[in-house]
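What you see is the complex with one protein chain gone and the rest in place.
Take a look at chain A:
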Amino acid sequence: MKLTEDDLYRNSTQFRNWSFTSQQLAAQRLTTNIQATERVKANVARQRAHRAQHVESDSISSGVENGSGANTPNAVASDREVDCLTVDEELKIVDDFCERAIKLGEHCRFPFEVTATCIQYLRRFYLYNSPMTYHVHNISRTVMFLATKVEVHNLKVDEFAAFFTSASVTTESILAPEYMVMQGLRYNLDVRHPFRGLAGGRMEMLECAGGRYEGPGSGDDIQAQMLQLPKKKNGPAANWTVENMENRINNASFFASKTLKEAALLTDAYFLYTPSHIWLAAHLLADEPLTLFYIGLKIPTSSPIYDKLLSTIHSCAKLISSHRLYINATLPKEEKTAREANHQAEIKRLIGKLKMCRDPDKIDLVKLNQAQKRDAMQGDGGLEQGKAKRRKLERESYEKEADAFWGPELPKNG
């Protein structure tokens, strides 16, 4: 019984649970958005009604209520109709936080895989959840911490929390949504990245250039063909020395890896294409004749899937190259800054809008998490302390009795 690389990938959770057609992806985002919108509206209406009742009962002491609700504007406090985010706006917010995750990764000096995994987790999570329900700001920290564990870049929560200067980031706030995030990810923690595949391709291409390729066909023939590759697409055949060709390969994979680490990560490429197609697409963007030559080595042009493969890789390349950051890199500086400023302004507006349409039930994740646990926070710490002391005494006396010959007494019911 034989397993090919394709069979191996077919068995991965990324293919089984997290690969979609573009229609499915759009439909899923729409469903999520509709459900979240309904929920936000219902919850806001309920809270408003509750609040109105509350105000009527004691209208005098209206100082601080509803936790953070007094100072910052939120959906419950205002009287206007809730203006929920659309699918596109949600996606823009998630994309923006993915970009911020790259910055966060750089700030924490994490290896790149951590950031990459974190971004894919975020995208997967927000496929089934809306930023209106769980704010990306909170979730992205948790997800980043989760990614450090998955990519075996272990550090403690305290150490991770120390990276943030804001006082609102505590170990509790990082850990609180963790279980929920795991559920949202369906416990599928394996992300197949294209980075290692790119290294493998580069390795083989360098072997080809050196005439040491052991695949089908003779190494020398392949080397000779490779050294005559045109510089540009549809250009005339050129003469390369081995050294120059190696430089060309290295440059191409450098450029491709840059694309993979920015634009490709931030698009839906992981949902729509396999990692193999993604790295080939990035390589195609870097050096088209070289990539086509390499693909030709792997699949003969006469093969029935050759055309289909090329069109898939081209469409993946199109998706990657349509990303804002990829386009920005090609633009002159003035236009780039202008566009970037535009983009930032829009993001700022969207985040302001998000503030007014958040689900009021899900704002304080820490409190919600504690309510789930046995020691639900009772408001003030004194009661908590007394409870802890009583529990400790009980445990100690139980242990003491357990040493007795007949064991401790059975607990009295009632």
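Everything that follows uses one rule, which is that a residue touches a chain if its C-beta (ideal position, glycine included) is under 8 Å from a C-beta of that chain, and two chains touch if they have at least 3 such contacts; residues count from 1.
As a working rule, contacts and distances are computed from a predicted model.
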Candidate names "Small G protein signaling modulator 1", "Cytochrome c oxidase assembly protein COX20, mitochondrial", "RNA polymerase II transcription factor B subunit 3" or "Anaphase-promoting complex subunit 11"; UniProt protein name, chain not shown: "RNA polymerase II transcription factor B subunit 3"
Contact with the hidden chain (one of A:131, A:275 or A:360): A:275
Which residue of A:115, A:129, A:259 or A:291 touches the chain not shown here: A:129
Of A:54, A:232 or A:308, the one touching the omitted chain in the full complex: A:308
Residue, one of A:50, A:103, A:156 or A:186, that touches the chain absent here: A:186
Chain A residues touching the omitted chain (full complex): 1-6, 8-10, 12, 15-17, 19-22, 24, 28, 31-32, 35-36, 39, 128-129, 179-180, 183-184, 186, 192, 194, 196-204, 206-207, 210, 212-216, 272-277, 279, 298-299, 305, 308-309, 312, 361-362, 365, 368-369, 372
